[in-house]
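Notes follow once the structure below has been shown.
Every protein chain except one is present and positioned as in the full complex.
== chain A ==
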Amino acid sequence: MTDTLLSVRDLSVAFHQGGDTSVAVDHISFDIRRGETVALVGESGSGKSVSANSILKLLPYPAASHPSGAILFNGKDLLKASDAELRHVRGNDITMIFQEPMTSLNPLHTIEQQIGEILELHQDLKGPAARARTLELLNQVGIREAEKRLGAYPHQLSGGQRQRVMIAMALANRPELLIADEPTTALDVTVQAQILELLKSLKDQHGMSMLFITHDLGIVRKIADRVCVMTKGKIVETGPTAEIFANPQHAYTRHLLASEPKGEPPPSDASKPIVVEGKDVKVWFPIRAGFLRRVVDHVKAVDGIDLTLRAGQTLGVVGESGSGKTTLGLALTRLISSKGRIAFVGQDIDAYSFGEMRPLRNRMQVVFQDPYGSLSPRMSVADIIGEGLKIHERALSDDARDARVAAALQEVGLDPATRWRYPHEFSGGQRQRIAIARAMVLKPQFVMLDEPTSALDMSVQAQVVDLLRDLQRKHNLAYLFISHDLKVVRALANEVIVMRLGKVVEQGPAERIFSAPVEDYTKALMAAAFNLEAVNLSAIRQ
């Protein structure tokens, strides 16, 4: 028992709101030994972050409470500890890294101030000693030219660098336990791979324990010694990582493991009619400077891309954030202005005004990334789906429109009787289905799918992928599928464009690109996405 660092016993967390009590965590127990990495896996809403936050009592008390349980850290119950004792533990013995490196650093303080504050609080280090330690930490987390970075503000760093700074802050006091709450979810795949390797090596160096919270099973397999699978506030299965992956006992674990997107993309067929064609498509945003706001340069978000999309086929556009893939999609659907020829079913549409585009809008549709943001919270589902019909098929009677809405809902696998409800009554996956129904009800020929699965849980992702493939087959749809998630792209796209900084890195049939990538950048991307390995760093940084 002496090597047990943290022991969570029978912990429950309840939230009270307006007389209602909801139990977010329901009698969970797990142990973390010294030097061990334990992963808490589950889908959104399973209570994994709440469990982690309650270890340091970071929940919004008194709205949250613990009806039962104890959290023993080195034999001491943190739930019963006073505020002063907790402050000593926080940031010193136990530290946390959060998901969003953008918001977890104070934007008004330099890197040196932020790390220095922790050193001063817990170790009373000041002046040159603090600076030396800060530099040492920054070097440890792999920030190059650390001296130059000391005076940098968070916005001057990239997402990966910010997360490295967060890790440096977490390590500053040589904690015994590091809690990492989805530390790589907001990062690009290549950066994610680097951060994971960094965390792993740091943990080994310092002999820390780590509690790793994630929804991504790939990461768990890579980093964790033991796994706790959580669903609906309960831990349903606990065991060594290899064992759980090889021989899952609980039905939910099996379901989770089986939920990688599967299936084959449509076969390439050059005889099908061309739906969308782009020639040298460019989207340049001007950079203005000086008193007269003259254009001095351009941000080349999309810089000369050619593509052809045929009916019943899927063109996948992959790339890291900032590579211009969404901008390309918006340009092709003429939602932003661009240069270069864009043809839709043989019609040159690049010079069309918004009004001239309107009659074509029903034939080209868009599904957006965030199912929470893309549905107006103040409209019922029937109104949301019927809105397009009101514009494009004005002659439709109310009853006929209602029938079309119901049919569309049924097609995406939702009960038509739900159409009087409001979006907030639906889960993320159901909302994305509603968004798809909104596009499908107009019977489009071309659908731009902008990261339609990124905001969804893994198992829901697989269902949405299946749904999209079925719809494509049934209606002979042309998809432009934009995603940073290569697994999903592999399951859907028969052609792939790899984009980087607005330019095409590699373009071709999906099979060839996935099995035998030519460019170094593509290789690095594949390794990071499928094996979580950081290779070819020079190709990524360039």
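Criterion: contacts are C-beta pairs under 8 Å (C-beta built on N, C-alpha and C of every residue); 3 or more make two chains touch, one makes a residue touch a chain; residues count from 1.
Here is the rule we go by: contacts and distances are computed from a predicted model.
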Ask   = Of the options "Protein-export membrane protein SecF", "Sigma-70 family RNA polymerase sigma factor", "Heme exporter protein C" or "ABC transporter permease", which is the UniProt protein name for the chain that has been left out of view?
value = "ABC transporter permease"
Ask   = Which of A:A251, A:A289, A:A403 or A:A516 touches the chain that is not shown?
value = A:A403
Key: Residue among A:R174, A:H255 or A:R358 that touches the chain left out of view   = A:R358
Candidate in contact with the missing chain, chosen from A:A39, A:V275, A:L414 or A:L442 = A:L442
Ask   = Which positions on chain A touch the chain that was left off?
value = 16-19, 63, 333, 335, 357-359, 361-362, 364-366, 368-370, 373-380, 382, 387-388, 391-392, 399, 402-403, 406-407, 410, 416-417, 419-420, 422, 435, 438, 442
